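Only one protein chain is missing from this complex, and each of the others stays in its spot.
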Amino acid sequence: MSDSLDTYLILSGILFAIGSFGFLARRNAISMLMSIELMLNAVNLAIVAFGLFGRYPDATAQGAVFALMVMTVAAAEATVGLSIVIAIYRNKKTPLVDEYDSMRQ
Amino acid sequence: MLAKLPQIIFALLVMGAVFGIAVVMLIALGQDWEDALLWILAAVMIGSGLLVVTMRDIIRCGLAMIVCFSALAGIYVLMGVPLLGAAQVIVYIGAISVLILFAIMLTQTKDAPTRLVFQTQAGPAAIAAVVVAIVIALAVSATDWGEVARNARLGTELMSRILFQQFIFPFEIVSVMLLAAVIGGVFLAKREPGGPS
Partner (left out) sequence: MTVEMLLPPLLVLPLAGFAFTALVGRRLGKGAHWVAVGVIFLAWLIAMIAVVNVLTGTAPAIEGTDSHGYIVGPWEWIPAAGFHVDIGLYVDELSACLLIVVTTIGLLVHIYSVGYMAHDPGYWRFFAYLNLFMFSMLLLVLADSWLVVFVAWELVGLSSYLLIGFWYRKRSAALAAKKAFIVNRVGDLGFALGIMAIFLNTGTLEIRHSLEILLSPTLAAFPIPVPVVALLVFAGAMGKSAQFPLHVWLPDAMEGPTPVSALIHAATMVNAGVYLVARANPLFAAAPSAMVVVAAIGIFTAILAASIAMTQTDIKRVLAYSTLSQLGYMFAALGVGAFTAAIFHLMTHGFFKGLLFLGSGSVIHAVHEEQDMRRMGGLAGKIPITYVTMLIGSFAIAGIPPLAGFFSKDEILGEAFKLGFPWIWAIGLFVALLTAFYMFRLMGLTFWGAFRGPKELWDRIHESPSVMTVPLILLAIPSAVIGLALGLPFGASIIHGWLEPVFREAVELLGHAEAEYQLFGIDGALIGASVAVAAVGVALAWRYFGADIDGVHLPARPEAVREISARPGLSFLYRASLNKWWFDELYHLLFIVIGGRIAQAFWWFDREVVDGTVNGIGSTTVVAGRNIRRVQTGRVQNYALGIALGLIVMAGSYLLLISAPR
């Protein structure tokens, strides 16, 4: 089973769907960020899976290094995102995203 | 504890099912132990992922996220990229999850556990998520990947050679980006001089 690319991709897809559900449905901003991390991980898994099944010699390594870059970017994004949430929390006194609607028409 | 009972039971059921299948596969069908382990790790990952998005208490969500990450690290190792698995543990579990837990503690409100967990649009979101999963699954299974075979296990040396030879430019840029992120994060989260504490 693990010899087929589809397994890893479907697994990645399921994790991505779970992450997107969390992102769309949770009220707390931090929960949304956690869901984003889940989605990023799912994508990482997919990248590594593609690299694993590549048809030229360095494919696996390239896939892995690519995933490493993504991981780094995810770290930076988590940093900035969380500091934004903290800044907004100081302003609005609540971490719940339904209160962040001052751009409402 | 009791409030989270349904989700925990649900996750456990999923895990149990996957375990069961894995055990069945291992024993009854005579599969390789690697495949069974993959199934087990996948089950843990999916289960804890579900817990992350459905649990009421955010701290517990964060912990479930850590479990998810570690299962994913295990999957990386199984796939033959142990360096990446190690990086996953160090970066995600060691840095990002801790960061998230710190942020949770900084933004906690007293009545957090008693309020609603889900948004009004949770229903449509669930449907959308399911449909996304189905679409991806269909797309994946409908694609003809051709003759592919799994590559061999990857060594650390090969990976680092690729990193510092082919990927040197992205490496440098990423480091600059990390610097910018750090500075930006500090600046954003800084308190206004004389502002509210």
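Couple of notes before you dig in:
When the chains are written out, they are named A and B in that same order, and each has its own residue count from 1.
To be clear about the criterion, a contact is a pair of C-beta atoms (placed from the backbone, for glycine too) under 8 Å apart; a residue touches a chain by one contact, two chains touch by 3 or more.
Since the model is a prediction, treat every value here as computed from it, not as a measurement.
Contact with the undisplayed chain is limited, among B:L12, B:V135 or B:V186, to B:V135.
Residues of chain B that touch the chain left out of the display are 119, 121, 124-125, 128-129, 131-132, 135-136, 138-139, 142. As for the chain not pictured, it touches chain A at residues 20, 23-25, 32, 97-98, 100-105.
We adopt the following convention: only the chains that are shown with their structure count from here on.
Mean C-alpha positions place chain A and chain B at a centre distance of 8 Å.
On the chain A side of its complex with chain B, the touching residues are 1-3, 5-22, 24-31, 33-35, 37-38, 41, 44-45, 48-49, 52-55, 58-69, 71-80, 82-87, 89-90, 94-96, 98.
Against chain A, in their complex, chain B makes its touches with residues 31, 34-35, 38-39, 42, 45-46, 49-50, 52-53, 58, 61-62, 65, 68-69, 72, 75-76, 78-81, 83-84, 87-88, 91-92, 95-96, 99-100, 103-104, 106-109, 112, 115-119, 121-122, 125-126, 128-130, 132-133, 136-137, 140-141, 145, 148-152, 154, 158-159, 161-163, 166-167, 170-171, 174, 177-178, 180-182, 184-189, 191, 195-196.
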